[in-house]
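Data first, discussion second: the structure below is written as structure tokens.
Every protein chain except one is present and positioned as in the full complex.
And now, chain A:
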């Protein structure tokens, strides 16, 4: 099981230790050689950072504005782009809503569901990570195999007038498959850390499950949930493989922002591709900032909880 708190704190300790060591030059060593070494390392790090992140981003901005602001706006306002971004938006909203509710429920069952038995919970716990291990394209392919128009289940849904594959429901399903572990993995460690005593205390004071959840459990897990929501949004916004297989990438029908970028690149329409990609990148930056903010709160709460257990005498 991954425990984000422990990795974060150990990372902090390590960096603190490293900086403490760096500030003190050990006696007997040659400071000049050391300094040279670290300068080379720092320059190298910046170079890699530039080559991998900044340069492509600059190239993308340049590409987007290659033919001026006007072309950038028209690339974004063409009907295919507007439809694709609306599609992505719809998928993100629905997937995030479903994933949040079911992710929290799954985490509650995994951590608190003693009626399931330890072994079954163990199996379920490892199954939840399956989407991390399986390539998204294969995930999408599995949905096609299970619910495609030529399968029994797909035919049944088609008979009922619901298209799943090559339609919106399939895209939601594929994105759900890919994002499912994100919420569970954020909430499970928090639930484990807070334990059951607060909830038991609430029930001894007359509070039933629903009230206990909202008044006792929820305030403890909400920052973890927010973090999970941001991760889910980011992941479903950028999901490509699974959606590509399931949607069929039909323009103005099942095309999403990412598959539109893919198609623009295929058509050598670099300026249009860059414009849409730039919008996606900007949203990612905003999400990243929210994520940092949520993480800080989460750590703060975890820290408080830790102190709370230790007790200040």
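Please note the rule applied: a contact is a pair of C-beta atoms (placed from the backbone, for glycine too) under 8 Å apart; a residue touches a chain by one contact, two chains touch by 3 or more; residues count from 1.
The rule is simple: contacts and distances are computed from a predicted model.
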Exercise for the section: Select, from "Sulfate ABC transporter ATP-binding protein", "Aldehyde ferredoxin oxidoreductase family protein", "Multicomponent Na+:H+ antiporter subunit D" or "D-inositol 3-phosphate glycosyltransferase", the UniProt-recorded name of the complex's unshown chain. Expected result: "Sulfate ABC transporter ATP-binding protein"
Fill in the blank from the handout: Among A:32, A:79, A:161 or A:206, contact with the omitted chain is made only by A:206
Practice task
Over the whole complex, note the residues of chain A touching the chain we left out.
Solution key: 197-198, 200-208, 211, 215-216, 219-220, 304-305, 307-309, 311-313
